[in-house]
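Only one protein chain is missing from this complex, and each of the others stays in its spot.
And then chain A:
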Amino acid sequence: MKRLLIALFCILSLPVFAQEHGSAAAEGAKTEEFRPGDMILHHIGDSHEWHWFSTDNDHFTTYLPVIAFRPGKGVSVFSSRNLAEGKVYDGLKLEHEKLEAEDGGKVYDFSITKNVASLMLSAAILLLVFTAVARGYAKRGTGAPRGIQSFFEPLIVFIRDEVAKKSIGPKYERYMPYLLTVFFFIWFNNLLGLLPGAANLTGNIAVTLTMAVITLLVTLFSSNKNYWHHIFATPGVPKALLPIMIPVEVIGIFVKPFSLMVRLFANITAGHIVILSFISLIFIFKSVAVSPVSIAFGLFINMLELLVAILQAYIFTLLTAMYIGGAVEEHHDADYQMGGGDGADNAHAAH
């Protein structure tokens, strides 16, 4: 699935970028030239305002709060309306969506950006949905599930039985809250990201980095003697090879979460780029005749993205469970031998 997407992305986006460079070189003098690369990067990037859509004359934008911390000057909070269109406010300005001080000093940007706002929205949705599910259980006890409860129950049971129990083993229960939260957080945000005008949260490297680091910390804090024994004295490896093996194994600890970070980021971002590329074709060819093709392909990729949304949530959760499983396992039996390597092959094998 992922390979297919990347292949699609490679084939379909290359002409777009080529077109961009070609047209930029040929008609560079013209102002208001459509630059698909910039447009796409702007759409998948973060922003200090939530731009919904524009008509010929008006922009429909929600200005979000800017929270900046400057050493020595303290915290300043104000609306991003004050920074719109390159304006300077309180000695701060936006340079390509990056908050900078006019005097060149250091600025720490804690603004409620579009991604942060989307993050809060998704947090609220998650809390509303799953407290509603929990209320269903409180009301019906051991009775048959109904409504929203019966929609999410198979997924919860799937994560518990197919992911946690199989990958972690008997100690799975401790990690269930984390795995469930990760799964539904990623899935919900992937879906939210597909809505028109929405933020690209799970395709943002800061978000995937944070989740990967949390997984790394959970893995390290739950690791037992066996795990470290495998890293510093891999069984069956001659002593002479240990100077090579130890660095490899130590790098492996960090490669695993790194792969988690890149996989989710790249998959979601690639999907967005492909859809935006198809839509850009209309503007590149400056012809309405292209739009049926763009819309058909865009729709197809969007459907694909619906699948990718849950698939990537599943893969992230499964690999997290496998890494934790590798850290907590007691005996090295063949079923649980999943700690090694990147783990992506296991994920493919699992389908």
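Criterion: a residue touches a chain if its C-beta (ideal position, glycine included) is under 8 Å from a C-beta of that chain, and two chains touch if they have at least 3 such contacts; residues count from 1.
Going forward, contacts and distances are computed from a predicted model.
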Name the chain not shown, per its UniProt record: "AsnC family transcriptional regulator", "Sugar ABC transporter permease", "Cytochrome C biogenesis protein ResB" or "ATP synthase subunit b"?
"ATP synthase subunit b"
Hidden-chain contact residue, picked from the options A:39, A:84, A:101 or A:126:
A:126
Any idea which of A:167, A:223 or A:269 touches the chain not displayed?
A:269
Per the touch definition above, residue among A:83, A:191 or A:211 touching the missing chain
A:211
Give the residue, chosen from A:115, A:190 or A:294, that touches the chain omitted from the document.
A:115
Which residue among A:83, A:163, A:180 or A:216 touches the omitted chain?
A:180
Residues belonging to chain A that touch the chain removed from view:
41, 44-46, 67, 96-98, 108-113, 115-116, 119-120, 123, 126-127, 130-131, 133-134, 137-138, 141-142, 153, 156-157, 160, 173, 176-178, 180-181, 185, 204-207, 209-211, 214, 265, 269
